[in-house]
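A single protein chain has been omitted; all remaining protein chains appear in their positions.
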Amino acid sequence: MSESLREIEELTEATYEYGFSTDLDTDIAPPGLTEDTVRLISAKKDEPEWLLEWRLKAYEAWKTMEEPDWAKLQIQPIDYQALSYWAAPKQKPVLDSLDDVDPDIRDMFDKLGIPLHEQKMLSNVAVDAIVDSVSVTTTFKETLAEAGVIFCSFSEAVHDHPEIVREHLGSVVPVRDNFFAALNSAVFSDGSFCYIPKGVRCPMELSTYFRINSQNTGQFERTLIIAEDDSHVSYLEGCTAPQRDENQLHAAVVELVAKDRSEIKYSTVQNWYPGDENGVGGIYNFVTKRGRAHTDAKISWTQVETGSAITWKYPSVILQGDRSVGEFYSVALSSKRQQADTGTKMIHIGADTTSSIISKGISAGHGQNTYRGLVKVMRSAENARNYTQCDSLLLGSDCGAHTIPYIEVKNPGAQVEHEASTSTVGEDQLYYCRQRGMSEEDAMAMIVNGFCRDVFDELPMEFAVEAQRLLSVSLEGSVG
Amino acid sequence: MNSTATAAAPELPTKRDEAWRYAPHADLAQLTFGPGGASAAVPAELEAQIPVFDGPRIVVVNGIVDPARSELATSITGLTLSTVADVLTTEPESLTRHFPTDAEPVDAFAAFNAQFGRDGAVIRVAAGATIDQPIHVVDLALPGAGHNTSSTGVVIEIGEGSEATIVETRLGHGTESGGANVRTTITLHDHATLEHIVVQDAPPAQISLSRVDVTQGANSTFRGRSFNLGASYGRVAHAVVLAGAGAHAELSGLYFGFGDQTLDQQVDIVHAAKDCSSRQLYRGVLDDSSTGIFSGGIDVQPGADGTDAEQENHNLLLSDRAEANTQPRLEILADDVACKHGATVGQLDETALYYMRSRGIPAAEARRLLINGFADQVVDHVSIDALRPWIIDRLGHADA
Partner (left out) sequence: MLHVKDLTAAIGDKQILKGLDLDVGAGEVHAIMGPNGSGKSTFAHTLAGREGYEITGTVTLDDADLLEMEPEARAAAGVFMGFQYPVEIPGVNNMYFLRTALNSVRRTRGETEVSAREFLSTAQEAMDLVEMPKDFLHRAVNAGFSGGEKKRNEILQMAVMQPRLAVLDETDSGLDIDALRIIAGGVNALRGPERSMIVITHYQRLLDYIKPDFVHVLVDGRIVESGDHTLALHLEDHGYADFVNHDLDASGRPLSGATS
C-alpha cells in the first residue's frame, strides 16, 4: 500500500500548465471598496441610472452581511479593501471584427488552446472571451443573430437590450442572497449575456472563456441566460488564471431563466490556478449559480472542477413550474492543498418535478473534497422525484472526503433517494491493468476517468475530451 | 422554578448549530431545569404502561431513584447496581467519564444534566460475566408542582469480555409541559458486548431529550436500538467512539410520529481505530403534522484504515402535512475505507396496497400491515421477546 501511496502522491503533484501571465496594458482601479468604487465602475461602463441604483442597493446590503463560515473550508481572511475592483485590458472592449483583437490577447488565448482567429475557430462553437472580467471578443455573432439569438457581453446587453436585462437581473439570485452574491451585484464588471427567443434552438454551442490576468484584482462576472418558451441552448464555460503567489478572489453570479418547455444546458470546466503543493496562491472561487425552471422546462448543470485553491459553489435549480426538471452532474478534484466545497440545491415547488444529482469527488494529496447539497420538496410539490448519487474516491492518506446532504421533504407523494459511497482505487484494479500492459500512470488515469464517466457523458464532445485530459494532467507526475 | 436555575445559565443551541438545526427552539427555551423533584406520586395509569419482563429494575421519578420501585440488590454474579447519588458519595472519581471536569459539555442540555442530574442508575458488569437477564432503567417524568424538567444520569460499564442487555424506558404523564433530560454514559471494555435499548414515549405535552455517549474498547460490540415514539419534541442522540481496534457498533432506530410531534435522531459514529465496523439503520414513519429528523454521521479519523461503515435511513410520509428531514453525513480522512450510505423518503407502496385490497384486506388493515412491516425491520432487532409486542402496540398511540 505505502509504495503506491507514494506513487499516487507523485502522480498528483503535476504542475499547472496555464500559469503564465500575459503582459497586457491594463486599466486598474486603486484598491478598496466604497460607494465611490461602485459609482466609478458604473461610470466606466457608462451605465444607465437604474443599474447604478441597483448596484448601490447591493453595496448597502453587502455592508450589513457577514462572510459565510459554515462551509468546511480553511480560509485565509480576505481583506476586501486590499482588492482592486476594476481591471480591464486597455483597449476598446467591444470589437466589430476579430481582426481588431489585441494580438497579445489573441496569443494568450492561442496558448490556452482557444483560437479566436476565424479560420481556426472551433466549428460550431461561438466564443465570448473574457479577460479580467471584461469581454474582449465574441465570435460568430452574425450567425447567431440570424437565428435571433443574442450572445454578447453583459455590458453590451445593458446598452442594447436594457429592458430584457432589467427584467431578469437579480430575479433568480436576489442581491441579498448571500455575501458574495451581494458583493458581485455591487461591483460586477462584465460577463456574458444570452437570449434565446421563443421556439429557437440555438444553432451552435455558446461558450465563454474566462481568464484572470491582472494581479491583486478580484474578478466578478455576471452571466445571465434567458431561454424563452420552447427554446434550447447549450452553454459552455472555461476558466484559467496565471500562477501567482497570492490568493485571488473570483466571485461570479450566474442566473438562468428557463421559460416554459425550454431547456438550458450549462457546462463548466473550471481550471483556475489551484495554488502550489504548499497551498501558496490560487484562486478563491466563490460562485453563486442558480436557475429557475418554469413549466416543463429543464435546467442541467454539468461541472468539472479541477482548479482553484478553494471552490465554494452550489449550482442550483428552482423547480418552479410543474413537470420541470433539474439536473446536476459534477466532478470535483482536490489535490495539493485544494479545498472544494461544492454541490447543488434542488428546490421542488411545482408538481411532478424531477431532479437528479450525480456527484463524483476525487481527493488526492492534501486535498479536501466536500459534497454539500440540499434537496427540498415543498408542500406544493406533489409527486416530486429526486435521485442523488455521491461517490468519493480517495487517493492517498492525507486527503479527505466529506458528504453532507440535506434532504427536507414536506410532501408525502415525494420520492427521494440518496446514495453515497467512498472508495479508493483498488490495488487489484491497478494490477489488472498493468498485467494487461498499461503503465501505472495510465492505469490510474483510466480508472479515475472511469469513475467520472457518468458525468463526462453529459458534457458536449469537445469539453468531454478536454475534461478527461485535464483530469489526467491534474493526476500526472513522474512515476518511478 | 426560577429559584433553582443557576445564575449563569448555559446558552441554548440555535438553528445555526447543525445538531439542533430542526429542533423547536422556542419550546426548548421554555424548559426550566433544577435539582431532582421530590418523588411525586406515580399514577397507576402510568405504572401500568411500563413494559414488564424478567430482570432487575431501577425506577427514576423526576430525576430521583425511587427505592420502593427499584431492586438494587441483585444476586446475579458479576452485576452491581447502584444509584448515581450513592456513587457520588462513596467513589465519585469512578464517575469522571460521566461528569468530566476537563471537557466542556457538548451543549446546554448536557451542561444542565451535569449540573442537576445527580441521581440515576449506575450499572457495572465485572470482567468475564454474562448477564442473562435484561436490566431495566425506567425514567418517569411528572412535570408540575414546582418541577418542570428532570435530569437523570445513567452510567454503564461493561467489563472485559462481558455481555449484558440494558433497556432504558422513558415515559411521562400529564398535560403539563416539561419533560426529561437523560444522559447515558457507556464504557465497553475490550471484547465486551452490550445490547442497549432506549424506548422513549412521552405524552404530547412533554419534551424528551436523550443523549447516549459510548466509548468502545478493542473488539467490543455495541448494539444500540432506539425507539422514539412520542413527545412534542423527542430527541435521541448517540455519540459512539470506536476507540479500540476491531470494535463494532450497530445502531438501529425507529421513530414514529403523529400529531404535532417532532422526533429527532442524531447519530455520530467516530472511527478512531483500525478495522472497526459500524452500521446504522434508521426508519421513520411520519403521520399527521409530525416531523422526523435523522442526522447520522460517519466520521473516519486519520489512520483508521480498514474501516467498514454503512448507514441507511428510510422514511415513510403518511400525511401531506408530515415532514422528513434527513442528513446522512460522511466525513472520511483515511483512504483504506469502505463507506456507504443511503437515504430515502417516500410513501406507502400503492401497488402493494392495491394488491392487498384486491385480496380482500380492508384498506386500513392493509395500510397497518405495510407500516408495521416497514417498522418491523427495526423492531426485530430487539432480542427481548416481551418488549417487541409492547413497542408494536405503542406505535402511533397517544397516551397521556
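Per-chain residue numbering starts at 1, and chain names A and B are given in the order in which the chains are listed.
By our rule, a contact is a pair of C-beta atoms (placed from the backbone, for glycine too) under 8 Å apart; a residue touches a chain by one contact, two chains touch by 3 or more.
Model, not experiment: these values are computed from the prediction.
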Interface partners of the hidden chain - shown chains only, full complex considered: A
Interface with the unshown chain - residue positions in subunit A: 3, 426-429, 431-440, 442, 446-447, 449-454
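Rule of thumb we're sticking to: only the chains that are shown with their structure count from here on.
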Interchain centroid distance [CA atoms averaged], subunit A/subunit B, Å: 44
Residue ranges of subunit A touching subunit B (in the complex, touch as defined): 1, 5, 70, 377, 379, 392, 394-424
Touch list for subunit B against partner subunit A, complex: 16, 302-303, 305, 315, 317-347
